[in-house]
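For this depiction, one protein chain was excluded, whereas all remaining protein chains were kept in their positions.
In order of appearance the chains are A and B, and numbering begins at 1 in each one.
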Amino acid sequence: MNSRIGLIASNTFREAVRDRVLYNLIAFALLMSGASILVGQISIDIERLVVVNLGLTAVSLFGIVIAIFIGIGLVSKEIDRRTLYTVLSRPVRRWEFIVGKFVGLAGTLIVNTFFMAIGVFGALLYVSHHSQASDRWLFAALYFIVLQFLIITSLALLFSSFSSPLMSAVFAFSLFVVGSFAEDLRGFAGLTTGAVRWLATGAAYLVPNFSALNVITSVAHEQPVSGQLIAYNTAYALIYTTMALCGAVLIFERRNLK
Amino acid sequence: MKSSRQTTIVAGVLLVACMAASVILLFKIDKMRTGATLEEVLYVSSPKALKRMSMGYDGLLADIYWTRAVQYFGGRHHAGAKDYNLLGPLLEITTTLDPKLIVAYQYGGNFLAPEPPNGAGMPQAAIELIHYGIQHNPDDWHLFYQLGFIYYMELKDYPRAAEAFARGGGIPGAHPWLKLLAAQMAERSQNIQTARMMWATTFETTNDKAIKYNAAAHLRALQADQDITGLEAAVGRYQQVTGHLPTSFGDLVSAGVLRGTPVDPLGNPYKLTRDGRVELRSPDDFPFVTKGLPPGYVPPEAPKVLPTD
Partner (left out) sequence: MAAIEILGLEKTYSVGFWRKRPKCALRPLHLQVEQGEIFGFLGPNGAGKTTTLKMLMGLVFPTAGTAKILGMEINDPRMKAQIGFLPEQPYFYDYLTARELLEYFAGLSGVPAKERSRRAEEMLVRVGLKDAGGVQLRKFSKGMLQRVGIAQAIIHEPKVVFFDEPMSGLDPMGRREVRDLMDQLRQEGKTVFFSTHILSDAEALCDRVAIVNLGELQGVGAVADLTSSVQNNVEIIWQGTAVPQSLRALGAECHVAGDTVRAILREANQDAAIEALRRERVRLISVVPVRTSLEDYFMQKLKPAEAAAGVRR
């Protein structure tokens, strides 16, 4: 079982690489270099702030875009192109296929983030010429961004298992935006009454909680990230991802592949 | 399809379990983070930059910050806080993003200006906020009213209050009482009539639940104050006539000094103490009252000033 999931995962990774996904790193590198040089010129004591804000935001946004763009096609592309037929005629269980695809894309994003992280730290070193203790919180921020990727990838995969690429992209992107304001949504829901309150509260708790995973601003201001938050967020991300993957498996198990 | 059934059951159970677990985790995370999102407000050094960055979605962002402001104040007040440092910045950001969000200015007037625990105690900040609002909404009489309100209630600056009310009253469509209030400012003193008129105006001219609730509480307190003053005067008259204190309100009624058993604005009868003082039965329900409090009374941590208390 594991070797099959591993095979599917590595094949998914291979596909992403050969589809030239990693070229986005070039765009990222250009962005960070350009910004660092600009900021280095200005030097009004907020260079670190700008580099961290810009760098982490770019890592997050680039990654979300990649996660959605590739994620929405993970299943639907294989069905449309009928490459799935020969795969499923083999002793591969349908759920193994889903998990393998997920691991492949998640792995791609982690590798991508790793290189980007090097870029961010490089830019930071360039503008400030030294590193400080608070830099370690950047790792926490990056870790949280990776957790975001896991969630959004699993959601894109869920949508891909039953919906067309366009609709999947719309759904996934909407959930990303709404999820970024999830805390506010729960606040809104608390102010409503009656049936609307039930619906709003339900939605507010089901939407992925990206707001807690976004610590870019506080890390930019050199605030620490509490260990408890790291623990809770990790648990939440893993649980949410599992939830979405279970949904994808349930749907995919039943699909007639015409 | 045996393996398929097994997978379905496992996936189904796992799905439901994860859903439940994620909701529980959210409760915990939210509790940890109340304040974290809001603390970020302090880092928004330039609300104008934020407005530019919102790329045209400033209206939505304003609404989000407005909701955060309301929740911030309501939540902290409910927990018995004595300071509200972030209310000013939150309202500032809200109004920078959407200068026409009038209710934000009204909120500032009602909750940014007054002293803690029922306000942030920053009347100057509130005044600056309203001036900003007037700049962007020169024809909105609500703002002038609010300005006059703050000058009168918190700063006791009667000339400025009069000026604000007069300007506001001159705008077509303004509430008719603004002109009256402008005139009353000439008295240069705090009196119950003026206060009642102002709180009644506040109550009538806003749709915000919190502001209304707060105004109603003030009005009830003023009514109670007035009632108790009158009742204690009646007790005094009784004592003059009979030479001793009444034992109950019934005595006053028989003596023709009162017409019926007096009740407070919430419908509960007043208490007559042994030493002739009139007290409220439930002082906790009258957060702003100045009379009728039993000796040694300590107000609750979170006075019932907001609908969420």
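Here is the rule we use: a contact is a pair of C-beta atoms (placed from the backbone, for glycine too) under 8 Å apart; a residue touches a chain by one contact, two chains touch by 3 or more.
These figures come from a predicted structure and were not determined experimentally.
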item	value
Contact partner of the left-out chain, one of A:Ile46, A:Val92 or A:Leu191	A:Val92
Per the touch definition above, residue among B:Ser4, B:Ser46, B:Gln190 or B:Ser254 touching the missing chain	B:Ser4
Residues belonging to chain A that touch the chain removed from view	3-4, 7-8, 11, 14-15, 18-19, 81-93, 254, 256-258
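Keep in mind that, in the parts below, only the chains that are shown with their structure count from here on.
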item	value
Chain A-touching residues of chain B, taken from the complex the two chains share	3-4, 7-8, 11-12, 14-15, 18-19, 21-23, 25-26, 28-30, 32-33, 36-37, 39-40, 43, 64, 67-68, 70-71
In the complex with chain B, residue positions of chain A that touch it	93-95, 181, 183-184, 186-188, 190-191, 205-206, 209, 211-212, 217-218, 220-221, 226, 228-229, 232-233, 235-236, 239-240, 242-243, 246-247, 249-250, 253
